[in-house]
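Note that one protein chain is taken out, while the other chains of the complex remain in position.
So that you can tell them apart, the chains are marked A, B and C in the order they are listed, and the count of residues begins at 1 in each.
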Amino acid sequence: MKKLINNPEDVVKEELQGIELAHPDLVKVFYDPDYIIRADAPVQGKVALVSGGGSGHEPMHGGFVGKGMLDAACPGPVFTSPTPDQMLEATKAVDGGAGVLHIVKNYTGDVMNFDMAADMARDEGIEVESVLVDDDVAVEDSTWTAGRRGVGLTVLIEKIVGAAAEEGRTLKECAELARKINDQGRSMGMALTSCVVPHVGKPSFDLPEDEMEIGIGIHGEPGRHRIKLEPADKITEMLIDPIVGDLPYKEGDEVLLFVNSMGGTPLIELYIVYRKAVELLEAKGIKVVRNLIGPYITSLEMAGASITLLKMDEDLVKLWDAPVKTAGMRWGI
Amino acid sequence: MKKLINNPEDVVKEELQGIELAHPDLVKVFYDPDYIIRADAPVQGKVALVSGGGSGHEPMHGGFVGKGMLDAACPGPVFTSPTPDQMLEATKAVDGGAGVLHIVKNYTGDVMNFDMAADMARDEGIEVESVLVDDDVAVEDSTWTAGRRGVGLTVLIEKIVGAAAEEGRTLKECAELARKINDQGRSMGMALTSCVVPHVGKPSFDLPEDEMEIGIGIHGEPGRHRIKLEPADKITEMLIDPIVGDLPYKEGDEVLLFVNSMGGTPLIELYIVYRKAVELLEAKGIKVVRNLIGPYITSLEMAGASITLLKMDEDLVKLWDAPVKTAGMRWGI
Amino acid sequence: MAITRDDVINWVKDYARVIEENHEMLTDLDREIGDADHGANMRRGFKTVLDKLPSLEDKDIGAILKGVGMTLLSKVGGAAGPLYSTIFIKAGTSIGPKMEMELEDWAKALEAATAGIATLGKALPNDKTMLDALYPAVDALKTSMQNGTSTGEALLNSAEAAHEGMLATIPLVARKGRASYLGERSAGHQDPGATSTYLLIKSAADAWSD
Partner (left out) sequence: MAITRDDVINWVKDYARVIEENHEMLTDLDREIGDADHGANMRRGFKTVLDKLPSLEDKDIGAILKGVGMTLLSKVGGAAGPLYSTIFIKAGTSIGPKMEMELEDWAKALEAATAGIATLGKALPNDKTMLDALYPAVDALKTSMQNGTSTGEALLNSAEAAHEGMLATIPLVARKGRASYLGERSAGHQDPGATSTYLLIKSAADAWSD
């Protein structure tokens, strides 16, 4: 295993120490239970956004804590959902009296732990709403299964709803907005290489030099199927088509196109994918009005990319453009 | 070779097309000769900053074109210096009458090509100043050799001098500022893995699973020496000590600490390195007053990191904090 | 023959040891069809349980099990955290403030725990989860009691049943948990959670039969 780490057990703690040292102007970091909050939390009268999940997806979620985005993030061990006590402490720390919105990616562990935390917080008299993100079209949706995973769309929800909360919208409005975005957004990802979970020390899956995984999640799980390598243009098509067909996105739709690196894929390749994605969407009469390109929701050092489409409207565009000041996403301020 | 690309020959062209599609608000892209300029270039009365170099270092330099940073970037083929005609066209396109500053990383090819371009531009009546960046302490400095490489400090020079130009400083002042930064900044890098140049298709060097390269450049060249893997804390020490000892940085110095990913190393590891770097510097009485953490000057998908230290003063801090609006670096606007 | 508070403590200690010995195997199973952390999660949890045990040793069985459950909830994370803490909390609640329990108490407790998991995780039999080890274990206990088998026998039967339930997960296509994301590709792999659950039942049998 080749990583710039010390003891695998200390990866998350030492990362948090780095974040604490690097961004005192943006965040405060707490340990045991671990959570990160806005430096100016609680913001009185503002709906507070709390998210969290396993570590290894940086900059998500800790890098998205700050003005215009999250009020708190709860980092679990690498790829493992955090625990209810972390979420409870974070929720209490950021509640500004207007209620707290839990943004939960749809994984069994995340859902169970966040549900318990929400109940505990309510018992302590805090108004909590939870929204589930499940945008991964690689997984068939069914009431008989765990359902779809929450992936790239999570980043967009945290940014847009964060702006709405900053604007003074109510907890109910923020929750509805988040659910609306979840309804209008879809994602799919692929991997060229596996990642290595620090405490495991070997690749989560073994991928031959001439093969790739299509339909992967963000936890180093293998994808839906494994096929021979293809050129970037073909791969982009393999991601765009299922996404567009699923909602479906229609001619005349205006979308935000998010091309994400799984961690090890450099920017130069993302632009090549972005180029083809725009070409494919335009051919379908779908207009890209906003974009995000870079490593925002990753799987450690995995090489690969994911594409997220979000159907936009005036309100969403305005909220997307609103100022945001976090370590991982910043503009307008 | 596992990459999200099509024909290796088309990597740079297709990347530029992606940038053109993604950031029309920030830049204009030209082809044959290839160069990227600010969307609002030429800015009348402002000193224009032009840089460039081989591709494969994204976001540098194309991602740094925009308000508060570069006016133009000239991308060569992967790891190959661009040609004088690109630099000449870019220089002519952005000259706003206040002269043009060429920011040149100290590589034989870059220097020769930029020198020729500067001469041609002067022949056409454009005032051109050139500054060389050579901050890599891994290379001994000597008049008998090609001298030190320009690496991480380039990013900081482009940001800070970009702010100075935006502020209305003269060509002479901008050039002096750039040289001052170059005098006060030092860098060193290491690699956990090699990178694969697209048209080569195999690793630039072969590194066993238990070894790393110390003192690498940004073109997939092997480093000064190859040693067994070490924990992140030890590696950080191997980078910090030669840097601090070289200038040298002294007790009481205030510095900007830049922890850079070579491309394949994820953010979670950079924060672990940052944490140790701060600890080591504080032990030496050196105060970190600003920082930059992320993949800003890369070698394709190479796993590894580099550290850059820049001695700061009031003026440099003010210019660092000044607004910047580019695809690769943005704040305050 | 009754199961005393000390027997319960010894069971928890023994299971912590079993996890320490098997965490890599569990993580490896999870690597195949999950996210390669089940062993690490269980290990983190039961290491802390061992630290906490001294403060529980003078309590009644119900309190001990609930204490273990609370510790797991705040240390394990993932799906296993809430699930395993539910097992211990439900079992503890079912047994209540006893200093020793009969086989019947244990059977009721395990049934309550199983019901708790089913409610929390909304999984059905053959969804390729822990439940596929738990249901057979509970059944085995009940039938053993109806046949008047000895406590030791009954516990061994439940462990045997859990073992078969664990193996039966191999051909299944997962419908719950991370493995469900693999669809058909999840078939042919043994469920990590069912495996750690079998080890839990087995550990009780080892600790209590003789």
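Operating definition for what follows: contacts are C-beta pairs under 8 Å (C-beta built on N, C-alpha and C of every residue); 3 or more make two chains touch, one makes a residue touch a chain.
Computed from a predicted model, the values in this text were never measured in an experiment.
*Asks:* For the chain that does not appear here, which of the shown chains does it touch in the whole complex?
*Replies:* So, taking every chain into account, the missing one touches B.
*Asks:* Among B:80, B:193 or B:326, exactly one should touch the missing chain; which is it?
*Replies:* B:80
*Asks:* With respect to the chain omitted from the figure, which of B:42, B:220 or B:328 is a touching residue?
*Replies:* Only one of B:42, B:220 or B:328 touches the chain omitted from view, namely B:220.
*Asks:* Just to verify: which one of B:35, B:64, B:107 or B:249 makes contact with the chain not shown?
*Replies:* B:107
*Asks:* Tell me which stretches of chain B touch the chain missing from the display.
*Replies:* Contacting residues on chain B, toward the hidden partner: 33, 54, 76-85, 107-109, 112-113, 116, 138-140, 144-146, 149, 197, 199-200, 204-205, 217, 219-222, 224-225.
What we mean here is this: only the chains that are shown with their structure count from here on.
*Asks:* When the C-alpha atoms of chain B and chain C are each averaged to a single point, how far apart are the two points in Å?
*Replies:* Here the centre of chain C sits 55 Å away from the centre of chain B.
*Asks:* Averaged over CA atoms, how far is the centre of chain A from the centre of chain B? Could you give it in whole Å?
*Replies:* 29
*Asks:* At least two other chains touched by the same residue of chain A: list those residues.
*Replies:* none
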